[in-house]
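Heads up, one of the protein chains got dropped from this complex, but the rest are sitting where they should.
In this document, chain identifiers A, B and C correspond to the written order of the chains, with residue numbering beginning at 1 in each.
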Amino acid sequence: MKKFNVFSLARETMRGHTGWGKQWRNPEPKKQYDVIIVGAGGHGLGTAYYLAREHGIKNIAVLEKGWLGGGNTGRNTTIIRSNYLYDESAGLFDHSLKLWETLSQELNYNVMFSQRGVMMLAHNVHDVQSAQRHINANRLNGVDNEWLTPQQAKEYCPPLNISKDSRYPVMGAALQRRGGVARHDAVAWGYARQASDMGVDIIQNCEVTGINRAPSGEVTGVETTKGTIGAKQVGVVASGHTSILMEMAGVRMPLESFPLQALVSEPVKPIFPCVTMSNAVHAYISQSDKGELVIGGGTDSYVSYSQTGSMHMLQEVLDSIIELYPIFNRLKMLRTWGGVVDVTPDRSPILGKTPVKGLYVNCGWGTGGFKATPGSANVFAHTIAKDEPHKINAGFNLDRFRTGRLIDEAAAAAVAH
Amino acid sequence: MVEATPTKRIAPAEGFRVANSVVSIETAKPASRISLRATSAGARSFEKSLNFALPRKPAETASAKGRHALWLGPDEWLLIDEANPDDSMVPRLPNKQFSAVDVSHRNMAFIVAGPGAAATLNAACPRNLSLAAFPVKTCSRTVLGKAEIVLYRTARDTFRVECWRSYAPYVRDLLAIASKDAHI
Amino acid sequence: MTPSSKQPYRAKSHGALNHARTVRFTFDGKPYEGLEGDTLASALLANGVHLMGRSFKYHRPRGVMSAGVEEPSALIGISRDKSNSGARVQPNVRASVQEIYDGMNAVSQNRFPSLNFDLGAVNSLLAPFFAAGFYYKTFMWPRKAWDKVYEPFIRRAAGLGESPTETDPDRYANRFEHCDVLIIGGGAAGLMAAKTAAAKKQRIILCDENPSLGGWLLADSDVTIDGKSGTQWVKDTVAELQANENVRLLTRTTGFGYFQQNMVGLVERVTDHLAQPDMDLPRERMWQVRADKVVIAQGAIERHLVFADNDRPGIVLAGAAQKWLNQFGVTVGNNVGVFTACDTAYAAAFDLYEAGTHIAVIVDQRATVDQALLEQANELGIRVMPNAGVVGVTGKLRINGIKVKTASGSEETIEVDALITSAGWTPSLHLYSQSRGKPIWDEASQRFLPGQSPQACVSIGACNGTNDLATTFAEAAKATGGRAPKLEIENDVSLAGGTIGMASESAETGKAFVDFQNDVTAKDIKLAVREGMHSIEHVKRYTTNGMATDQGKLSNMHGLSIAAKMLDKPVPEVGLTTFRAPYTPTTFGSFVAHARGTLFDPSRKTPIHEWAQENGAEFEPVSLWQRAWYFPRPGEDMHEAVDRECRTVRTSAGVFDASTLGKIEVVGPDAAAFMNIMYTNGWDKLKPGRAKYGIMCREDGFIYDDGVVGKLSDTRFHVTTTTGGAPRVLNHMEDYLQTEFPDMQVWLTSTTEQWATIAVQGPKAREIIQPLVTGADISAEKFPHMSVVECQVCGVPARLFRISFTGELGFEINVPADYGRAVWEAIWERAEPAGACAYGTETMHVLRAEKGYIIVGQDTDGTVTPHDAGLSWAVAKSKPDFVGKRGLQRPDLTASGRRQLVGLKTSDPKKVVQEGAQIVADPEQAIPMKMIGFVTSSYWSGTLERSIAMAVLEDGFARMGETLYIPMEDEVIEVEVEGTVFYDPSGEKING
Partner (left out) sequence: MLLIHCPYCKDDRPELEFSNAGEAHIVRPTNMSDISDTEFEAMFFMRDNPKGIALERWRHAHGCGRFFNVARNTVSDKFLKVYKAGEPRPSDAEIEELLK
């Protein structure tokens, strides 16, 4: 595999970019693998990468029903932060954030991780209390998060409307400076390229249609649109489609899949320097390197796999954006799209073993799993390789819904994205 | 001293009126109201105390002598008495198989009238307000922007818009701005 | 042609514009003149200006390509305010559709210092370096440089136009509309469909994005329909439709999005073409139309040809040239070349010829050209070169020549001042696809065509791949239930034919653009495929082909074809990328419409709000409500005001507006039984006239809401909820009632707003209200704590509670809301002389915290059970069932070491800890620290002359007396754990 750097780029420039070679192979599936990962999103590809890199397992297939990176990895608003409340969450997301910080170098692929700061706005006393609770917990967990007055928030984000007369005046904000955004597609491609180079077979246009189990119960492989493929271990990393896959193995999941839309504006010159989000005025926004404002909000209220959403949800999110940033009213929506997000009852992911031997699941990231991509993949690889969870993901087990030991970030008043 | 001053009633958006060539919007006069919830037997026993039958079909209304009964749900009616605004209908009624709750002060109403009335409402109400779909003398609970309303078409070009009192300023301002666009 | 001095490319003999009505405007500060009805592009072209913009990546000079919304290149900024204030600025406007008006101020974008001389164009020199995906391969070292150097550089370079910097002063309207038939597109197809539907008396809406209806018929000089010219037929048909009251014609209105169940979003631009719009007009109007049937008549979009330097100013689409000539009376040059792969460009060339333009050559890619066309060209003396291609051009800011290569390999440079091109017509599948219909590949015509949509819609005309007018009319009539009209049609030009992909392989020596705006070349697409991007979706994202503001209207088919050839796969196997809303970029304002400022969200106010305002209250938002927060006196800050209010309530009395509390009337023979299910407490023993504090859980056992419930009679409860919880509690109750206990005879009614609720609290509370109350004895004996009575206050019917959220003797008076202010004033008239005060939510919070009363949502979140909150006494043990009972028995909810609600006192009584502060046992430990709880409520208590706090703490009940620590940024605060009741633990006062 050719190393990506300015010298190779210069050399290739001289010869018309004819020598780059493929970023990943497009192999036909083998009959048998050690591990099959279902779903070539960031989490799935990353899992394969870490299995190969850190655990020496190389006989791996990643099966993808469409094109790699085409699930939620390819349709999210790319907000990355780790200022979660609970120890478990902060542990997981900050593990991830640390990996983000060197991911471009590690993958030799510029994922354009941009730590421009994520600011969460407070609009009432309750928001302020909740923000302080987060900030204090984060500080003692070693996660950066700081309180800004409305004026400081405005300095950090000049388009913000902090007028006292607005319907939801800004009472302050919590800022995580290490937070930011990344180029979503590049994350999938970077992992795919390295995984493929280490021998992982990424098989696209290969939908898993069944999970095969031995009479004694353990997993033996999968049925796919490209035939039967054997494996001792199967990791399901299919985000919105997890319930369907797990049902193939007879496991019912505490998940519902909702449509979540995002949209971009036409590109404009740099005007929005950071990422902001708000729970009371539900919307989030950043500006991409190409200049579009990237905007998201809440999900539709009903289960859907259609990858589209409703007109009124677009209106809701734009109402909120314009309330906070009235200068953007004349900007134009360029494109809107939808994803299918799998939501758990406590809004925290499920990441671990299942009642079926050899079957592992990584799901429930809902509206906020892009930020977790490297961390989640990293500990999930550990879980598969060792057949037991890493201490970072131990709490995110499936059992918690029976015991009641939830990790309820939502109940603690922070909506996750 | 205290007993001597009659207690003053202050309704929200009192005296509000805007009008243009196609539509006028004004605050309705105070009225007394009952939210009635009842089984069908309860409805029968209740209507004996009124001088007309409660409507039984979706969206239907019935009126007599300034009293209106609006079908809101299979076991729910909104009764409006324009004739006796300060006189609650509740106490004089028996109380079995139904629940009659005085909501005279919970709601208030705007009257939206004129050839542009439907267009005004359709600025924020997603319902089909054509005469075919929403005939005269029908009603429905629905939404107007981010407020819940009860819409009652009293005449071809006249709607009564009931809303909860704290939503009145919002509904008022929304209707007022919508009226600017009602000629289209 | 007789060029007028001011508009040298204006063809007097052509077009529908009135030459007497001139319009003045500026472009980059330079004044120009155009005609009323001109687009900015047609007006600039009339003045001989082709250079209108710079491209995204390479800053290549660009002219206008098209005469429609598909325009990728000529994007300009428009500023409407004379002062250029930054409020009414619109970036990225297509010059090809923006109508000019007197005083219009247009500026070019993405260039510095000027359009003619742009420093950013050095990027062009680096272009080979900037191949697709280059940034993924570099800018990684040193790591820090990404934030500080590379990214800021990349960002500055990107972005096209500039955002407004001030609030948009314009208004936007919204309209929900319903109809039988919605027709999108007002060309021949749409008009005929409307005509047929109108005859059937259906309610019709027809929209078209252009200022006038007629579509391509307006640009076609030759076609005749029953002997009428196309434009005449349009005029007559439009007049007929206008006269029909069932028809609504919307021009300048784009169908931008097709949503579920035939809901289509249209946006109408009302004032952007007006010089001095009436301030009462909205700038744009959103139409959300629900139609029984949708007829899609979007037409087709012409493709450009892909060859080296095909982006130079002066190169335009043939159809655009024809439109400018026949609709606007503008010629694109004096010596025009033609490069085509289909017949329609000949019609454009002949029209130009007729208008006096010299046609230098027609270069036709096809080996065989229709004989009639060749003859006609021959007659006019126009040179045709079949089986040849343009492989390059000369001239940078404007072309001055084309390099033509024949099949035999000979090359020739031909002088031109403009080149018109056509690669054929792409049916517009946008709305069909958005309706979730799948495009179907037609191998014969090498196009994707609409198939069957899952929604009630039908595609007709050019967007359906129909190439001629007669068939278009027939299918239009059929679409709306009519019969094919019998019309004599002559001189119609077929849309058939064309090519996709590279014009020819030899045309690729330089930069052959596929996507103009994003500077995607054929080479970029090939590189992407070579690098393993085998899915068209990867190609799109790696190269950004089709991701610019035109969303690939010109480029998608070419990109697809080039990728398919590289992959050696048939086109349909490679497939299209997804069409998404909006069809053309749509302002945020049109979506938001009225929902700005006070109309963003209702702001709910109590009947007493204005009194509070008049009396200097500061307000606090709580859910949708505005609540009086505190009542500062002149000179007081919040802390001082709250201190005073607290002291006053404890020593005298205070009056508090509690109207926002949710209220639900629970009525019916089964009311108590229902309450038993919904609340953790038991309700059987409660007597009429008595009240009780109730806790509501969800099935999982966590606290959901709380409030005092008064029993008015055996069949009637007056239930209160938290302010924010009212709607969800009612929904929760209705859910259980309707779906789990439908046989219960009980009904629920929201009475939150029926009642104004005035709390009078403090030792003097009774003395203040006593004279106002009639019909009830409110003495301590007859009306003890937790009583309720229906009586009159100030002569109006009231529900009077004796309850206290302060720990003092207290009453809550509910009166019908319209009387709220008068009753409040009557009370105030007695309270003020008694030394009482009005107090707000902050004081309420302090007072209740002193008593250890919880606020659901502050001292509890969704993880706290009644037991955790120290409210086990309110959970009936003997009830067989209530919502939450089973959930509470789950292992983790009964485990030891749960977080429990306790009181905290700081060792330093002056120190008020922060709400949300975290508690640790060992402050010396390293980070990450083990946190064992956090502070939920914390106040300065003037009464106790010290700080008080509540916290949820791991195993809290067992930690009474323990010393714990709160590590803050700059200090560690020592606290001691104790019970939550800080004031009057025996409850003497409350019972006074």
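The working rule: a residue touches a chain if its C-beta (ideal position, glycine included) is under 8 Å from a C-beta of that chain, and two chains touch if they have at least 3 such contacts.
On a predicted model such as this, the values are computed, not experimentally measured, just so you know.
Participant: Going by the touch rule at the top, give the shown chains the omitted chain contacts.
Facilitator: So, spelled out: the chain left out of view touches A, B, C.
Participant: With the full complex in mind, choose from C:E411, C:E740 or C:D922 the residue touching the hidden chain.
Facilitator: Checking each option in C:E411, C:E740 or C:D922, the one touching the absent chain turns out to be C:E740.
Participant: So one chain is hidden, and I want to know which residue out of C:M263, C:A581 or C:I932 touches that hidden chain in the complete assembly.
Facilitator: Looking across C:M263, C:A581 or C:I932, the contact with the absent chain belongs to C:M263.
Participant: Identify the residue among A:K2, A:K30, A:K386 or A:R402 that touches the chain left out of the display.
Facilitator: Once the missing chain is taken into account, the touching residue is A:R402.
Participant: Of the residues in chain C, which ones touch the absent chain?
Facilitator: That gives, for chain C, the contact residues 176, 259-261, 263, 288, 290, 436, 454, 699-700, 731, 734-735, 738-740, 742, 880-881, 885-887, 889-891.
Participant: Extract the touching residues of chain B with respect to the undisplayed chain.
Facilitator: Chain B touches the chain not shown through residues 58-59, 72-74, 76, 126-127, 140-143, 148.
Participant: Please give every residue of chain A in contact with the chain that is not shown.
Facilitator: That gives, for chain A, the contact residues 241, 243-244, 252-257, 301-306, 310-312, 342, 345, 401-403.
Heads up, the rule we're going with is that only the chains that are shown with their structure count from here on.
Participant: Please compute the C-alpha centroid of chain B, do the same for chain C, then give the distance between them in whole Å.
Facilitator: 32
Participant: Where the CA atoms of chain A average out and where those of chain B average out, how many Å apart are those spots?
Facilitator: The mean C-alpha positions of chain A and chain B differ by 48 Å.
Participant: Measuring from the mean C-alpha position of chain A to the mean C-alpha position of chain C, what distance in angstrom results?
Facilitator: Those two chain centres are 22 Å apart.
Participant: Could you list which residues of chain B touch at least two other chains?
Facilitator: Counting only residues that touch two or more other chains, chain B contributes none.
Participant: Among the residues of chain C, pick out those that touch two or more other chains and give their numbers.
Facilitator: Expected reply: 288, 593, 595, 598, 601, 603.
Participant: Taking the touch rule as given, give the residues of chain C at its contact with chain A in the complex, in rising order.
Facilitator: Contact set of chain C toward chain A: 56, 88-92, 128-129, 131, 134-141, 143, 146-147, 151, 154-156, 158-168, 170, 172, 257, 259-260, 263, 265, 288, 436, 523, 527, 530-535, 537-538, 541-542, 544, 547, 549, 551, 578, 580-582, 585-589, 591-593, 595-598, 600-601, 603, 620-622, 700-702, 857-858, 861-863, 887, 890-893, 914-918, 920, 927-929, 931, 934, 967-969.
Participant: Which chain C residues qualify as touching chain B in the complex?
Facilitator: Checking each residue of chain C against chain B gives 171, 173-178, 203, 280, 282, 285, 288, 290, 593-595, 598-599, 601-607, 624-625, 665, 667-669, 715, 745-755, 771-772, 794-797, 816-823, 826, 830.
Participant: Using the touch definition up top, name the residues of chain B that touch chain C in the complex.
Facilitator: Touch residues, chain B against chain C: 2-3, 5-12, 30, 35, 37-39, 75, 88, 95-99, 101-107, 119, 122-128, 130, 133, 145-147, 164-167, 169-170, 173-174, 177-178, 180-181, 184.
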